[in-house]
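Removed: one protein chain of the complex. Kept in place: all other protein chains.
Moving on, here comes chain A:
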Amino acid sequence: MQFFSTRRVLAAVVGLALALGLGSAAEAQKRQNTIRFAYDQVPENIDPYFNNVRIGVIIAHQVWDTLIYRDPKTNEYKGQLATAWRWIDEKTLELDLRRGVKFHNGAEFTADDVVFTLNFVANPANRSTTQSNVNWIDRVEKIDAHKVRIITKRPFPAAIEYLAGPIVIHPAAYYQQVGPKGMNEKPVGSGPYRVVDHQIGRSVTLQRNPDYFRDGPKPQPQIERIVIRFIPDRQTQVAEMLSGGLDFIMNIAPDQAQQMRAVPTLQIVSGGTMRIVFLNFATTENSPAPQLRDLRVRRAIAHAIDRQTMARQLVGEGSQVINAICFPSQFGCDASQAPVYEYDPGKARALLAEAGFPNGFDIDLHSYRERNQAEAMINYLRAVGIRATLRFGQYAAMREQIRANRAGMAHQTWGSFSINDTSASTPVYYKGLDDDISRDPKVIELLERGDTVTDPQQRIAAYREAHRIIGEQVYSVPLYNLVTFYAASRDLEFAAYPDELPRFWEMRWK
């Protein structure tokens, strides 16, 4: 069976493609000004509030607008549907809205749209899929036709970031009429592209919005049409790229990307993402792996893994080693006080001997993705005497094991929903929530402070201190961030961003 691995087949495919010198089909698309893009997952509903898959986020940002826009290059906040915003008090955010914006159905954008959309999705009874994106909103009030106030349930300094990310604005009258189901069938937003065709489970076709407002931070789109097809098999996507049936794909495996670099009609671009990778340890009293309760053992593990080499060799270009459980660009992700554990297997063995394990011990490593990385870590651990057995499964199964306190050591990854604020990463694992398997009261308190005080300096100080403790206690071993590999027609101009969001409105044919 190994001989027939799909990777091997693909290697052969790439070789053949090279031999034949392909690429005429892409030319035709260039002339038609269309990008054909494929993704392996199907969004359950195109309404951004009713799906939680990456392709849903991608479509959301082409078809809808958010109130605030975060410049992906500078991380600076700019006005999108709002033109200005200010905190009235620590729980009230006032926003001035842009005039002259039209939804795809011709309706004019006003305060009513913001009020209705946010009040609708924040109401748990309406069952928006990712509650954590909206459950900080208490209510939204209209001040006048172009001014609203968002009242938060608790002080929530990350609100701006959420308003620049997952929170899009729907046309109120239309949404009231059709609801999420109708929004899925015939989506209407105000964004640079409008949905002209949606074959549920099969494809979505986007057409440039000729009436897109001009003075916003998203430029006028250049590409006329985007055809998004759902192709579950990545090898098929690659084959489609090689045969000229597609112009753009993402999430290619690093070794495949390496092979595809040799195809002259394609460009392969790698981009670091916000998805961080770390090893998590259950250190509470009833830990299923009692050895991990000893700090020396945790330090030994931190010294045993060569993070630099893994990032460079296994993850690929764009990956960087991290020293805290957050992505470096996130607000408050300050690891300056956290200790750095250099790769030192000798020190690791000495620490293990000191902890009473001169001959090492047996342990399970739970993992759910990037199996090759988990296997590499097992080798590093074995080299210092820790005999780890891989328990590889689906995410839901692994998370269940962790929450039921049946997993001592877990190979975790976290993408923060591309929210550029530490409140979307570190607290998930350390603020006493379900995934917190160390439950340090001091860290919990610091993170609570970081999540709720409005003064930016105080927030940074609280997170920095939390990261110092997490690092010193080695509740986790921070590893590196993952990389997304994109393959595109050579003639397509595009940039890769850490939030893994292809911005079709910025792309153009060379």
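To be clear about the criterion, contacts are C-beta pairs under 8 Å (C-beta built on N, C-alpha and C of every residue); 3 or more make two chains touch, one makes a residue touch a chain; residues count from 1.
One rule holds for everything that comes next: contacts and distances are computed from a predicted model.
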Leaving aside the chains on screen, match the unshown one to its UniProt name from "GMC family oxidoreductase", "Cytochrome-c oxidase", "Peptide/nickel transport system permease protein" or "Membrane protein".
"Peptide/nickel transport system permease protein"
Using the touch definition from the top, which of A:His170, A:Arg225, A:Arg399 or A:Arg503 touches the missing chain?
A:Arg399
Among A:Phe230, A:Tyr343 or A:Phe392, which one is in touch with the chain left out?
A:Phe230
Specify the residue from the set A:Ile137, A:Leu242 or A:Val477 that touches the hidden chain.
A:Leu242
Those residues of chain A which, in the complete complex, touch the missing chain:
1, 4, 6, 9-10, 12-13, 16-17, 20, 22, 25, 41-42, 44-45, 50, 52, 124, 127, 129-133, 181, 200-202, 229-233, 235-236, 239-240, 242-245, 393-400, 415, 417, 428, 433-434
